[in-house]
Each structure stands twice: as C-alpha cells, then as structure tokens.
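Note that this complex is displayed minus one protein chain, with the remaining chains in position.
To keep things simple, chains are lettered A and B as they appear, and every chain counts its residues starting from 1.
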Amino acid sequence: MIELKTVEDLENYQRAVSRRSKSIVAAAGLGLILTFLVTLMIGNYSLSITDILSILSGMSGDSVGSYIIIDVRVPRLLCCIAVGAALSASGLVMQSLFKNPMASPSVLGISSGAAFGAALALAFGIGGFMGRYMVPGMAFIFCFLTMGAVYMLARTKYGVVSTTLLLAGVAIGAFFSGMLSLLQYVVNENVLSGIVYWTMGSFNNCGWQSFQLAIIPISAGLLIMLFSIKELNLIAAGEEQAANIGVNIKKLRILMILATSLAVGGSVAISGVIGFVGLIVPHIFRMLVGPNHALLIPLCVFGGGIFMIAMDTIAKSAFAMALPVGVLTSLIGAPFFIYVMRTRKNEIWD
Amino acid sequence: MVNNKLMAIAAAVILAAAAVGVYAFLNSGETEKKALYKLGAVVSEVDMGKCSATPAVIVTIEDMYRDYYGDLVSSSLTLADAKADTEFWNEYCSWEPMLKANPDGTYDVKITTGTKGTDTKKIPVSDTALAMGTMYSETLYYLICTEYGEEMYSDESYANQNILDYMNGTIAGGMQYSYYEDNDVDYMLKTVSKDSYYDLGVNSVQSLDSEKLTSALRQANEKTDGNVIYFASGTRILTSEHYNNNTGPCDATESYYAFFSPSEIKEVFPSIQCIGLLMGFSEETVDKLIEDIQLRLYRVYHSVQEKTDGGETVKAYWEGSSGKAINSAMGKVILNFLGFDTSLLDGAEHDLESLLTDKPVYLVWYTNDGRNLDERMRINN
Partner (left out) sequence: MSLEIKELCFSYDRRDVLCKIDLTAERGEIVGIIGQNGCGKTTLLKCVNSSLVPGMGSVTVDGCQVSEMSRREIAKKIAFVTQTTNVTFPFSVYDTVTMGRYSRMDDEGRKEGDDVRAVFQAMKDTGILKFADRPINELSGGERRRVMIARALAQEPEILLLDEPTLHLDINHQFDLLEMIHRLSKEKNILVLIVTHDIVLASRYCDRIVIMQNKKIHKIGDTIKVMIPENMKDVFYIETEVSEDSRFGLNVLLIGKDKDSPED
C-alpha cells in the first residue's frame, strides 16, 4: 500500500515506475551489447582478444582475421539478434492477441508455410525470377500467403474470433507440414538434404547479404508492434473490454498479423525454421517483469537477441559436431516449457 | 449337451488350424524360392561413391558388366576402334575442355557457381588441395597412379612410396575423415594419414563452417610456398549466401577455388583435365588417364552390343537404401550403357507384386544399404 493523497503524489509514482522501466530496458540493451562482444570472441578460427580489439579499431594488418570478424562473425551475430528479436516479439504479440500461452509463429502455421515456399524454390527452382534471392524470397511470399489463408479461413460474418484464428493456423500449418513431407519424399537425395538442412534452422550461412535482406521487414514489423503498445495492453484485458475502451479491434488484428508476418517472414527467409524462441522468451520476461507491453516488447527485442546469440554460439561450438540451432532450441524448449507451466502463478489464461 | 458338442468341434478346428500354421512356419525355411528370389535375377552391389560422373564410374560399369554378362567379348580393341565407332564416341567420349591455358601459366576455368550458374575464374597451378567431395581426391589418386604406372586400387599402388607421399602431401583436408572410414574409401585411408588431415567436420557445402575452412586454408598455406586450392561439389543448388560461405575464406586467405558438377559420362573427361592441370600434372599423364578410361568404356560397350544384338531389351531395377527405386540421371545412363531398359527407375516404391509383374532380370543395390539380402528381396513383407 502506498500513500497517495494528491495528484502530485500520483505523478511521482508514475514517474518512478517509468524510471524503473527505462532502467530495466537500458540494462537489457547493455546486456545485449556485452553478449555481442563476448560471443564475438568465440568461433572455430582462433583469434585472441587483442587480435579482435585491433581488428575492430581498424588498426590490424591481419586480413584473414578481419575477414573472420567483419565478414563472418559480426553479420552472423547481427542476424541472430534480428531473428531472435523478431521471433520473440512476434510470439509475445501472438500470445497477447490470441490470449493463449501456446501461441507462437510456428503455431499459426507461418513457419511451415515459409518452409514449404523455400522447399519449392530449392526443389523446382520456382521463384527463379528473384535470382539469388530465390529461396528467401519464396519463404517470405509464402509467409504472407499462409497468414492470408489463415485469416480468410477464420473470418465469419461476425468478424474473426481469436480461438478460430488459432485453430485455423494449426490446420494450415499442418497442411503445409504435410506438403513439405510429400515434397521431401519425391525429390532426389541432393535436393532433399538441402531442404532438410534448411528446415532445421541455422545461422551458418548468414552474412551481410542475409542481414541486409532481413533487417528491413524485421524492423518494419517490430516498429509496427512498438507503435501498438497501448493497444496490446488493452487487448490483454480482453477484446470486448478493449473495444469498449475505444480500440478498433479489427484494425489492430490486421496490423498485428501484418507486423508478425513481416518479422517472421524476414527471419525464416534467412535462418530457416527455428522453433520455441517465440514461445520461451516472452514467457520468461512476463514472469520477470509483468504484463505491460511497454516493458515487454523492448525486453523481447533485446532479450530475444541475447537468447538467440547464446543459442547459436552454443550450437556452433559446444559440441564436437556443430548442431543446427533449430535443433538446440527444440531440445531446450520442451523441458523449459514444462517448467514454465508448473511454476507460473500469476496468470489465469482464458 | 449341444453346446458342449459345438465347443468340442470348435476346439478341434482351432487346434487343427494351429497345427497347420506351425507346420507352415517351420517349413518356411525354403526362402530361396520365395519373394523376389522367384525372379532368379542377377544381383549386384555397387559402391554409391562410384556411381556419379567421376572417373570411378568405369569401375562400376566394369563390375556390373562382369556380374551380369561375365567376361568381355574382346580385350584387344584399341582406341582407334573406339573412335571409329562414331555412335559410341559421340555419345560417351567426345568432350569440350572446361579450361583454357594462359601464357602466364594460369588457366581460365569455367566453374559452377550457386543457383545453377557458371563463372570463369583465373586459377594458377596449386600443389595443395582441400576437397569437399570424393571426386577430387579420387581423380588425383587416379592421376598419380597413371603417372607411376600402378593399377588403381591395387595393393602395389598402396605400397608405392611416391604415391603415398603425393597423396599425403597434396590432400591437406576436406570432408570428414570418418566418411572414408565408414565407407571403406581405401585410396584415402591407405594414403592420407588422419593426423595431418584437416577435418572440416561436415560433408556438404551447405553446412560448411566458414571459420573452419579459413583455418584449414591458412594452415595449408603456411605449410607450402605453392598455392592452395579448394575443390567442392554440390555448389549448383546453393543460394548466393551459402556460396559466399565457401568462397569468402578462399579470397581472404589468398587461396583458390574450383567447383565442378559433371552429370554425364563425357563430362568426366574435362573435369579430369581440369583437376589434373590445376594440380600440376603433365598433359601427357592427363591424356593417358583419359584415354585409358575411354578404352575401358569402349570394351564394355562393344561387348554389350555383341551380347544384346538382336535380343529383347530386358529390365533392370536399382533400389536405394530408402527402399525406393533410384531416379538419378547417372544411374539411368549406366544401365542404358549396359543395355537395360530403365523404365523402373522412377524414384517410387515398388512392392513385391509389381516387381514380380515387371520381371526385372538384374537387381542392383548399394553396398552401404543397411538391409540384408533377405530384407531387400522383400522376404519379410
């Protein structure tokens, strides 16, 4: 209980809360920078800290080391941050929008659709008009197509009900998964290994090109989400209540679907299908800081980046044989999720 | 009363049926006449690594010929005879070079880039190679055997110190050493030591870690004053970023790279020439190996023509480890070369009944197929 007698008291309280939020976000941002710098030193090509520092300051004559740091590690880490942020924020938005703790990009079928699009490009060269952007381009296009199909399926004349939307997503996702399996069954071994590798999710081939490709849609999606923080908070009280308070639910739904399609499409296009990130990260932060999206979205962006960097670094160097990062997140995701289910107390999902 | 009688009859019937079942089961030891064994077909097991458009394809063709047809009709044919048989020569042997020599000793080489494109690169002669793909190391082995007059895969070749020194000193690393161990790739296991081999940890250009390649190339460059080159297969389907992952380390370490993807028998010859010349072999050696293989090919071809002259074309069935018929272009080429109808090679599953209807007379499986012969012959279906 706090003593609030006057408007000034309330203003001070609000300012204190706001300051606390800002410092948490700043701490997360700092954490991200630190993680970035630490993981910059880890990789299969051995470089000492002094080597790295001299390369970063531009004073090194070691061209091979520069190649490794500037053309291999830095863009790979930046891609990890972008994808981690995109998947985490999208998972958060989906969980709030559908009031379902299981909601995540893979649940809505987006990842399966995108994977199928990429497989079409790999197997039959569909989308060749995009040249070297064939595979990411097809992943992206199918991301939107899937989202559109899900939305169309769930539309009734009374509008879209969130549970129906989720079910439609599961159905469409299952459909594309099935199609993907069929495709894998009929192609020859060379192409098959390419498809399987792609669907396992990896940052192995993420360089500057990938980063440039993904950063625009991911940023666009994240910006839309950032501008909808108030609406997302309101929707957390329930769609009916939010509408009563003045939120245009239809417009919000479309905007959020657009935003998550952009963010997830951009991610899947460069790194393949990486599961569980959109599920785990939002839950961690919701447990730590509560349900306010003004805090949660920036934290998911920074925290998602930290999480993805950590996962990728572990996947590529902790084991004798490099693991695709998607496999690692799945292995960690399941037991973590069970843990979350058993310990969360503050939430009563609908 | 009636009920008891009925029960007694039912019990007797069940016991009789059980007895028949047990008898049948105990007598099912005569599996030889069952399932696919009924076809009485000739069976071959081939090494998967020798079934693509690489020099080793001649070994597969000769072995398959021997399994099915037996001895060669004539072993005194010459290269001139081969050239005179224009149908054969145009189909399987006439080839265009993929490189052009420059006056400064470098070569302009046409290589396969990502997304099904090609590029021309200026490459000098190298003395050290990293190979992602068995084609390259096998071609080098063939070339060095040709140079020292040893027979491929022979014990003598594995005892010849020149050959051992060459292989160990030239092939600095590449795909996983365990691949050679798992697949009995003797020409690597017996000539290149594991300790000096830089293992890149993966077997495909897609999963390559560019940092490992950079390390490997740098180490290789430190050990030699000559040039280092990185060979790889399978770049054709790579996206541009995957491709850069393979070439970036080369550019950064001032090494070279060349990627080939031969898909027909006659493309084997220009790739032998490229690999040979780029690694400093003489034109003589290169030409000799090429002509050896061409002659061996012709001998089989000629025999096949004699043995199948006027007869009906019979069917062959070649199944991969997944239980589905193979669908590769090269597999069909090989079987057509040997005079078979390849309509069954459609990439689909063929069950026992459909195979007994189609009646292939020649069955082919891979040596690394984990199933035993009974399983492949559909005994347990």
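Here, a contact is a pair of C-beta atoms (placed from the backbone, for glycine too) under 8 Å apart; a residue touches a chain by one contact, two chains touch by 3 or more.
All of these numbers come straight from a predicted model, not from anything done at the bench.
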Item to complete: Going by the touch rule at the top, give the shown chains the omitted chain contacts.
Response: A
Fill in: Residue of A:L10, A:L182, A:V196 or A:L288 touching the missing chain in the full complex
A:L10
Discussion item. If I consider the whole complex, including the chain that's not displayed, which of A:M41, A:I224, A:A237 or A:I284 touches that chain?
Written reply: A:A237
Fill in: Sites on chain A contacted by the missing partner chain, in the whole complex
1-7, 10-11, 13-14, 17, 99, 230-231, 233-234, 236-238, 240-241, 243-249, 290-292, 346-350
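Here is the rule we go by: only the chains that are shown with their structure count from here on.
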Worksheet item: Per the centroid of Cα atoms for each chain, what is the distance between chain A and chain B, given in Å?
Response: 42
Worksheet item: Where on chain B is chain A touching in the complex?
Response: 114-116, 201-202, 204, 206-212, 214-215, 218, 234, 237, 239-242, 244-245, 248-249, 251-253, 320, 327-328, 347
Worksheet item: Residues of chain A touching chain B in their complex?
Response: 43-46, 63-64, 66-68, 71-73, 122, 125, 128, 131-136, 186, 188-191, 193-194, 197, 202, 204-207, 209-210, 270, 316, 321-322
